[in-house]
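Of the protein chains in this complex, all but one are displayed in their positions.
Lettered A, B and C in written order, each chain numbered from 1.
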Amino acid sequence: MAGYSITKDEHLKRLRRIEGQVRGLQSMIDDDVYCVDVLTQIASVTKALQSVGLGLLDEHIRHCVRDAAEESDEAGDAKVEEAIVAVARLLKS
Amino acid sequence: MAGYSITKDEHLKRLRRIEGQVRGLQSMIDDDVYCVDVLTQIASVTKALQSVGLGLLDEHIRHCVRDAAEESDEAGDAKVEEAIVAVARLLKS
Amino acid sequence: MAGYSITKDEHLKRLRRIEGQVRGLQSMIDDDVYCVDVLTQIASVTKALQSVGLGLLDEHIRHCVRDAAEESDEAGDAKVEEAIVAVARLLKS
Partner (left out) sequence: MAGYSITKDEHLKRLRRIEGQVRGLQSMIDDDVYCVDVLTQIASVTKALQSVGLGLLDEHIRHCVRDAAEESDEAGDAKVEEAIVAVARLLKS
């Protein structure tokens, strides 16, 4: 269940790996790799990005929402709405 | 920004509408409606279901997470993890 | 790899099961079942709907695209575009 909550360094490490994967996609296209294999790799990069997104969402709820809620109910509610709008965007992407 | 936070009655109303849409899908299949039109309708029902999901997630963060966090940090953390796992499931569905 | 290509009866059977699941969601809301459990069930219904969608897409490519392509290249291209637009809608739903 843990694993979504990650440190800044871990985020950066994951994003550097994703950057490498996107460069790999360019080589695949350049080398005319079979399109279904490129699609499989795209699905894998998308999944890696979503996973970084879940880590950030975890942080947002764990820290921003709670800290704001300690200030006032309204501040907490505003942070919850931001979280939900962010999840809606992830779902539609 | 609001609109995700909805009442129990509103949830039920939406789900009854979705049930009607799923029955409509059966009629479409039964009447051999053109498959792309059925696919468009499936995308619309899926979107409606996700929207109910976002409403429930809103409630979970707004109430369960906060109430638990007031009890103890550990209780709050456990509810956050549940929320993230639920979002991960929605993303993969 | 097969399993996506299904018959009309199989589509109807799956949609009736999905209809039952949507009714089940209403009972869950009515009985105030814990929201994360409802979310898990919503993810499962969404997955079932997507699976019906993949079956229809399979049919569309297997039959409509090919039949049209035998008529003319333009007719085939038009059906491919419809397929891609349908997949784009599924991805965004």
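Annotations for the structure displayed:
The rule is short, and it goes like this: a contact is a pair of C-beta atoms (placed from the backbone, for glycine too) under 8 Å apart; a residue touches a chain by one contact, two chains touch by 3 or more.
Small disclaimer: the values here were computed from a predicted structure and weren't measured.
Residues touching the missing chain, restricted to chain C, are 1-2, 4-5, 50, 54, 57-58, 61-62, 65-66, 69, 76-77, 80-85, 87-88, 90-91 (touch as defined at the top). Although one chain is not displayed, its contacts with chain A can still be listed: residues 8, 11-12, 15-16, 18-19, 22-23, 25-26, 29-30, 32, 35-36, 38-40, 42-47, 49-50, 52-53, 56-57, 59-60, 64, 82-83, 85-86, 89-90, 92-93.
Throughout what follows, only the chains that are shown with their structure count from here on.
Note: centroid distance chain A to chain B, computed from Cα atoms, is 20 Å.
Chain A and chain C have centres, each the mean of its CA atoms, that are 26 Å apart. Annotation for chain B: residues touching 2 or more other chains are 50, 57, 82-83, 85, 90.
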